[in-house]
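One protein chain omitted, others in place.
Then we have subunit A:
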């Protein structure tokens, strides 16, 4: 038995192609509607555990937060945010660079400042089974 391509192609009728294209369109629609959870909309800045600023990621902005060591500067651009500068000794939160996804966190522990991105629905920070 030889399985030539034209034999398989004969299985497609005009409506079948429409149904397949419709199915693919449904996939794209599902992907767009269910995989948007990762898009960040807000940047939440905390100092000493308290929320001190909640910035929209629609437009550029910057906020200075005071901590025990000094001033931490958080910078926001459309769709992303970062810790621009921090007085902490190791600079981990600054070196993390731009945060883009909802749920991403940069923590400047020495200065007790944290930056967190939030989506429309709250993402998980932990999961257990």
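In this text, a contact is a pair of C-beta atoms (placed from the backbone, for glycine too) under 8 Å apart; a residue touches a chain by one contact, two chains touch by 3 or more; residues count from 1.
Definition applied: contacts and distances are computed from a predicted model.
Novice: Can you pick, from "Gx transporter family protein", "(2Fe-2S)-binding protein", "Sarcosine oxidase subunit delta" or "Fe-S-cluster-containing dehydrogenase component", the UniProt name of the chain not shown?
Specialist: Answer from the record: the omitted chain is "Gx transporter family protein".
Novice: Can you list, in ascending order, the subunit A residues touching the missing chain?
Specialist: Touch with the absent chain occurs at residues 7-8, 10-16, 19-20, 23-24, 26-27, 30-31, 34-35, 37.
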